[in-house]
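For reference, the structure is listed below as structure tokens.
Heads up, one of the protein chains got dropped from this complex, but the rest are sitting where they should.
Coming up: chain A.
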Amino acid sequence: MTKRKEFDQGLEQLHNLLVEMGGFVEEALVEAMEALKVIDIDRAKIVIKKDPLLNQMEEKITEIGSRLIATQQPVAKDLRRILSAFKIASDLERMGDLAVDVAKVVLRLEGQELIKPLIDLPRMAEIVQMMTYESIQSFVQENVDLAYKMAKDDDQVDALYGQITRELFSLMMENPRNIAQASLLSFVGRYMERFGDHATNIGESVVYLVTGNRPDLNQ
């Protein structure tokens, strides 16, 4: 029935690249957070070193998507699929950068003892990792319900972020020598919170892909 071999192959390539980027970003997040927990410099450096691969995948998506638009004149859901791929790839690329930001914090903490054992930051990381996984799953399955469910988890991330900053502020007030490290750790909280927002953006792109409407899940 279908007469669009080349077009469908192109769309499949986009799909596979996005799934690959999703897996890459999840791993970068986990590795960066593991490195932070024990200030493992080597592990952090690997995260930083691998990031250009993610950028290359995003560029590849732009390249394939542009080619499909130029040569296949996509309409309706085909067009939304390509537009969503651009947007999702851009979100995933930013998520990769945020994992790198966490890894850079690890490098700046080289040789220091942590002022407190990390509990809530790894919890945030676990939730945003799950959100990332679910956002990619919602894309793979074109599952709007999953996209909405995933976006709800962002509330927990925001709550944890508030809690972490309060805790770190009190540590700074207790002892000014904590300020440098506590600031860095609160940045990590901010990075995780942004990470979750990008996962929510992916959910929005999935809803747009499936329904043609753009919801605001970041509320």
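Everything below uses one rule, namely that contacts are C-beta pairs under 8 Å (C-beta built on N, C-alpha and C of every residue); 3 or more make two chains touch, one makes a residue touch a chain; residues count from 1.
Here, contacts and distances are computed from a predicted model.
Undergrad: What is the missing chain called in its UniProt entry, if the choices are "Formate dehydrogenase subunit delta", "Circularly permuted type 2 ATP-grasp protein", "Carbon-phosphorus lyase complex subunit PhnI" or "Phosphate transport system ATP-binding protein"?
TA: UniProt lists the chain that is not shown as "Phosphate transport system ATP-binding protein".
Undergrad: Identify the residue among A:L79, A:L118, A:V144 or A:A180 that touches the chain left out of the display.
TA: A:L79
Undergrad: Touching the absent chain: which residues on chain A qualify?
TA: Where chain A meets the chain not shown: residues 1-4, 7, 73-80, 212.
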